[in-house]
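Of the protein chains in this complex, one is absent; all others appear in place.
Letters A and B mark the chains in the order given here, with residues in each chain numbered from 1 onward.
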Amino acid sequence: MIHDSIVFSPTSLDEAYGLLAERSPGARIVAGGTDLMVLMNGRLLDAKDFIDIWRLNELRGVTDEGEAIRIGALTTYTQLIKSPLIQLNIPALAEASRTIGAIQIQNRGTIGGNIVNASPAGDSLPVLAAFDADVEVGSVRGVRRVSFNHFYTGYRKTVMKPDEIVLAVSSRKLKPDERSFFFKVGTRRAQAISKIVMAVKVGMTDRVINSIKIGLGSVAPTVIRAVETELLLTNAILDATIIEQARRTISREVAPITDVRSTEHYRRTVTGNVLAKILRQLM
Amino acid sequence: MKVTLQINGAEREIDVSPMKRLLDVLREDLRLTGAKEGCGEGECGACSVIINGEVINSCLVPICQMQGANILTVEGLLRDGQLVPLQQVFLECGAAQCGICTPGMIISARSLLDTNQHPTRDEIKEAIAGNLCRCTGYIKIIDAIERAAETG
Partner (left out) sequence: MAVGQNVLRKEGYEKLTGAARYVDDITLEGMLYGKTVRSSIPHGRIKTITFAPDYDWSRVVIADYRDIPGDNYVALIENDQPLLAETEIRHCEEPVLLIAAESKHEAEIAAQHVSIEYEELPPLLTIEESLKCSEIIYGLDNIFKSFLIARGDVDDGLKQADHVIVGEYRVPHQEQLYIETQGMIAVPAKDSMTVMGSMQCPYYVHKAIKQLFNLDDEQTIVIQTTTGGGFGGKEEYPSMIAAHAALLAHKAQRPVKMIYDRAEDIAATPKRHPGIIRHRTGVMSDGRLVANEIDILFDGGAYATLSSVVLSRGAIHSQGPYKCDNIRITARAVATNTPPNGAFRGFGAPQVTFAYEMQMEKIAAELGIDPLDLRRINMLREGDITATGQRLTWSVGSEDVLNAAVERSGFIEKRRTISQKNNNRSTRRGIGLSFFFHGAGFTGSGEAKMKAQAGVEITPEGQARILSGSTEIGQGTRTIFCQIVADELGISYGDVEIEEPDTSRVPDSGPTVASRTCMVVGRVVQLAAREVGEKLLRFVAERFGEAEVKLIEGCFTTDGKRLASFGKAAREYINLHGELRAYARYANPPGIEWDDDTYTGDAYPVFSYGADVAEVEVDMDTYEVTALKITTAQDIGRAIHPILAAGQIEGGTLQAVGYGLFEELVWDRGRVVNNRLTNYIIPTSLDAPEMETIIVEKEYPHGPFGAKGVGELPMDGAAPAIAAAVFNATGVFVTEIPITPERLLASFESLQRAEPKRM
């Protein structure tokens, strides 16, 4: 596979669009390599045709667009961790990035890669879900925006066409009355795939929850929002009773499985416990 | 594919298949066998090298992305055949037992100390969290990096 590979390394987006139009499906995009190369090393992917996008500087950078923060698809986790814009406006994303792999992975893994890899366990995805992010997707046909919460159609399936590439993801900033939380339970403290992963964005005035968005990973075939639980909590007064109700509701709402890493029962139970723990911090 | 890069301060040109892993290019084409393959999936860190100032698993990097890159491997640390202070401290503290994780550990330690001259013990543990060791229990590795930081 490696020995007779064909690789194109475009230096402009237009060039990349052209290559994708010509060579997809079949051509695989190579960015940081932290997902793709693992598959190739493990002989789980037999590909010969590659489009290496590492030189597309247009896809890098974290910019303040006023209402939103725009994050280039090739932004690495290390860049997210270090970015003052992210730390201030989407703190949960910096927190999530810290829990991914270890420093070697953070230096190469990209947010675009996390999005298109479409794993239900992708650690940045619950944050993007909770923040109602938008994904910018480009091709020879132009650029379109897809709401992140409509990006996945099933297990490891996205709305992207074979010749499209993720350009960036944009997220609203935290408002003054809002806070964000991120919590991951992994198989160990580093280099861990999540058993459950949760991001919460909540806006409160005194004890009243004005709005709450809960993004979850590893408890369903895709990243999800806990809409039933959000409904329960929106406009509610935060107290021990509602926290307990929320715990039960979210445990019921998720659809986890038993797999090599964990059990359905554990995932259900701990999802509820983690939400309760986060809500208690708000009291 | 021809790729020109800086390895341990020297410019090298190689002609290899573009998707060949940097780890294999180092070990086979450049005969630098310090970086090791422990897992092939970016979990163990035995293949860690510093690329443009960042510590990275070379088993996950395709060579086509390394045009013009500046790479430091464990072999690049020696000064006239002498151990640099970081290596000497590792040796004195008993931080290397079987030695297979050691090149990667040294590289991660070096990367940490290049950017943080006074790391806390917790920061040291974070910095080597991507380097698995089965022999030492990590204790003497953390001790060594702590001491290396103290003695500058």
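To be clear about the criterion, a contact is a pair of C-beta atoms (placed from the backbone, for glycine too) under 8 Å apart; a residue touches a chain by one contact, two chains touch by 3 or more.
What you are looking at is a predicted structure, and each value in this text was computed from that prediction instead of being measured.
Remark: the omitted chain is touched by one listed residue; of B:Leu5, B:Leu30, B:Leu113 or B:Ile128 this is B:Ile128. Screening A:Lys175, A:Arg189 or A:Arg207 against the full complex identifies A:Arg189 as the residue touching the chain left out. In the full complex, the hidden chain is touched by subunit A at residues 1-3, 42-43, 102, 185, 187-193, 195, 260-263, 265-266, 269-270, 273-274, 276-277. On the side of subunit B, touch with the chain left out of the figure occurs at residues 27, 32-41, 43-44, 46, 73-75, 77-78, 83, 87, 90-94, 96-103, 106, 124-126, 128-142.
Basically, only the chains that are shown with their structure count from here on.
Within the complex formed with subunit A, the subunit B residues making contact are 1, 17-21, 40-43, 45, 48, 54-57, 59-62, 64-65, 108, 111, 126-127, 129-132. Residues 1-7, 9, 30, 32-34, 37-38, 40-42, 50, 52, 54-55, 78, 101-105, 107-108, 189-191 of subunit A touch subunit B in their complex.
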